[in-house]
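Left out: one protein chain. Kept in place: all the others.
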Amino acid sequence: MFDPNDIRHDFPILNVKVNGKPLIYFDNAATSQKPKQVIEAIENFYFLKNANVGRSIHTLAEEATELYFQSRKKVADFINATPEEVVFSSGTTESLNAIANVVAEKFLNPKDIVVTSILEHHSNLLPWVKVCKEKSCALKVVNANKNWTINIEKLEALLKEGAKVVSLTHVSNVLGTINPIKEVSKLVHSYDAILVVDAAQSVPHMPVDVKDLDCDFMAFGAHKMLGPMGTGVLYLKKRYADLIEPWNLGGGMIKSVKLLNEVPELSCCKVTYEDTPIRFEAGTPNVEGAVGLSAAIDYLSKLGMNSVLFHERQLVKYLLENLKGNSFEVYGPKDENSITGIVSFNLKGIHAHDVAYLLDKLAGIAVRSGHHCAQPLVNILGTVATVRASFYIYNTIEEINAFIEALKEVEKMLK
Amino acid sequence: MFDPNDIRHDFPILNVKVNGKPLIYFDNAATSQKPKQVIEAIENFYFLKNANVGRSIHTLAEEATELYFQSRKKVADFINATPEEVVFSSGTTESLNAIANVVAEKFLNPKDIVVTSILEHHSNLLPWVKVCKEKSCALKVVNANKNWTINIEKLEALLKEGAKVVSLTHVSNVLGTINPIKEVSKLVHSYDAILVVDAAQSVPHMPVDVKDLDCDFMAFGAHKMLGPMGTGVLYLKKRYADLIEPWNLGGGMIKSVKLLNEVPELSCCKVTYEDTPIRFEAGTPNVEGAVGLSAAIDYLSKLGMNSVLFHERQLVKYLLENLKGNSFEVYGPKDENSITGIVSFNLKGIHAHDVAYLLDKLAGIAVRSGHHCAQPLVNILGTVATVRASFYIYNTIEEINAFIEALKEVEKMLK
Amino acid sequence: MSSDHIYLDNLLDHYRNPRNYGEIKNPDFVIEDANLSCGDEVKFFVKFDKNKNVIEDIKFVSRSCAVCKASASILTELVKGKPISFVNSLTKKDVLNFFGGRIDPSREKCALLPLRALQSKTKAIEEDSHKNQKDLF
Partner (left out) sequence: MSSDHIYLDNLLDHYRNPRNYGEIKNPDFVIEDANLSCGDEVKFFVKFDKNKNVIEDIKFVSRSCAVCKASASILTELVKGKPISFVNSLTKKDVLNFFGGRIDPSREKCALLPLRALQSKTKAIEEDSHKNQKDLF
């Protein structure tokens, strides 16, 4: 285990004063803060090795290419994949859109059933709405069970009906609940369906092993796990990597383009693609982002992902104990061991926006209020908005004490 | 005018030694180097204001949102657009793929003609190959005229035939030649067709004014203009912004998502999008990238884009004078005033890769060799690979002198 | 406590004791609007004197944050008994003045929702009446 106080100095933003108070950052599910090590890695890349990767034959380009490859290897090792299975993208949302598009193109026919759940972030709901509409498929949204994870019986019923694709979040970004992906993947595969996992909220907070989970596609992003914005990962099982056509086309991902005649017509070109994963990364890749993500993984690996999860759960446990009063409505399970570091609640009778606003103004505390891009779920919780406190490695019990004090002050003001 | 020696200290990488020699970086058309100011802007963002933009109600989020908005405004001003017309993307290639997809979806029908040119980078060719195949349209590749810009007569002939969309590079990344976009846009619009411009090689090197050019869509990226990797721009004329459906879906770009029934079927959701340009930016945007691009624009604006172009042309002029010997085959126009800072050539009888390799090993000079992701053009030039030297603001006449000496050495070795 | 925020005493008073809160039986019109993205909802009930073009009575209910509720409350006080033209002359700036002249960008939407809702109706009425006048000539 680690002591958050030993690592806080790596995060310069924690010294910032917000409205006269030291920043307390509890909005980690939206985006995490960055340690010096990550920014230094980016700076070192730009000031020592910056070049476009791939084709250029000069020292900088070879160094940049090597760095980019090492970063891919680091990401692959982190989730127990192979480098060919790791495609860099601009973020979770882009990964999920790409997955929905290619899965639909390759595997969906009219009337097919696609399954997702009420627990999804809009980024794992709307792309499926779009492709199901385009392909005339039926999108079914499975409810949660009483523990706020996916209702397995309902899922199985849909698989029995012939569902072809299941796309599911690993961890709910509103409630922190953890779907039993391993169990789900066994079930989904026993019906020969495809499993897509939105790991935006799991990979940053707990050990994730794609071989063990046995999912077919997975998406996550760097910016919620100490890494830079604008970088994400699309994991695809080797078997699918070989089946699927590139979704973006352009420089870097092709071996050869030849025009077939001088004023060519339809399918004018003979195009040969590079091997996977390069074929899925059209255009100049974001080497900076890959290098930054790699440094972030180094940082997290040193702490250990089990310790990261343990630390977050200690904070959640402490907070839940303090939210037991009559004033609070806490959503989701009240047991820290079934969630990651996310707690959604409301001060009864007070709008979440007012709480978030005043926490910031009175105490420099950053939380998120609203539907957290998971409006269907928040509506099912019976509200339009919750206050969400989400923790990460640098948060402390002392910060939670300040948070609880500030909540009392807010309540006094607005009741 | 500026003296490059006054700004070189802003670029720490220029102090790096490559194979024992001070780096001479002539691979700017692939990617540019970054000044300290850009990295500092990124660092300041992460260490003082990092948060997710948009919905969160806390001070950091408001500051990040404000920074993001200011960056959009800065980009818009730089190309004389309005902020609603500026969509951030992950790069030129992503912008061009998105444009091809939405233009095809909205405006193309089977048998329609799409026009592009032999001068294109693969990133402005292959996306059109793909959508034309999907939509059963005909893609016509117009040749260049003797000045290596688009052959206007052939273009007009295709417009007369009813071509619906013309997608054209502003500046050739192999030859540096500048297409007369203003003239082209008048012509294209007189036939009620749509004009898409690939400005990846123009915006970094010369003044670009979208109102004056009057193009309908435009794409460019940050990393070739002092900015970070992983950030690009998709300009779309207001009129089209209102017509076009979002191509990526997810968090941040919607106002509301409501499920219509409990186990919903096809088109299960009522979705309301945000206004443009937010609706076109699904997921957490790359605020870092926008902030970095903004700092890059500040840097370039201080120099003045006319001065940037003037400086590059002085270098080109000097180089061309020195490539006049019998040993060289220089491609494209020999007049610096019709190109930007790009020169493609070969040492006769020697493969471009050998030249690039030895320039680097013997003299620490980084150039690009190959087809530069514009294989059809390079083939038409009568070769499989060229050596490309491409300049930017920090390059000097002294560096070109060293380059010419090194070329002589390479020739001696390999002849 | 820092006072660099918008929950001034005036606002808190209107939030805790909203004026004109509730429904009107047989209103001349009802206006509903919402900020979809944050879930603020406001509903106005209006008694309208067609001849004088005056808002005779107005009440509201809301399911919203304090800023939106207070803004609606202050607005009802301001427009009751006033002609449509006055309602339509109100601007963003007038609303911001309820909150001491400025408001955090993230809360602007909440504050402006009531005025936007009300004017969506009153501007339509004013336009219609202009049209009708034109029709006379």
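In this document, chain identifiers A, B and C correspond to the written order of the chains, with residue numbering beginning at 1 in each.
In the analysis below, a residue touches a chain if its C-beta (ideal position, glycine included) is under 8 Å from a C-beta of that chain, and two chains touch if they have at least 3 such contacts.
Note that the structure is a prediction, hence the values are computed from the model and not measured.
The chain not shown here is in contact, across the full complex, with A, B. When the missing chain is restored to the complex, the residue among A:N5, A:N145, A:S190 or A:S256 that touches it is A:S256. Checked against the hidden chain, the listed residues B:R279, B:H371 or B:R388 yield one contact partner: B:H371.
Looking at B:A98, B:L249 or B:L358, the residue that reaches the missing chain in the full complex is B:L358. Although one chain is not drawn, its touching partners on subunit A can still be listed: residues 55-57, 61-62, 65-66, 254-256, 272, 274. Within the entire complex, the positions of subunit B that touch the omitted partner chain are 19-20, 350-354, 357-358, 361-362, 370-371, 384-385, 409, 413-414.
Heads up, the rule we're going with is that only the chains that are shown with their structure count from here on.
Taken together, the touching pairs cover every possible pairing of the chains. In this assembly, the C-alpha centroid of subunit A lies 29 Å from the C-alpha centroid of subunit B.
For subunit A, the set of residues touching two or more other chains reads 19, 353, 357, 370. In subunit C, the residues that reach two or more other chains under the touch definition are 37-38, 104, 106-107.
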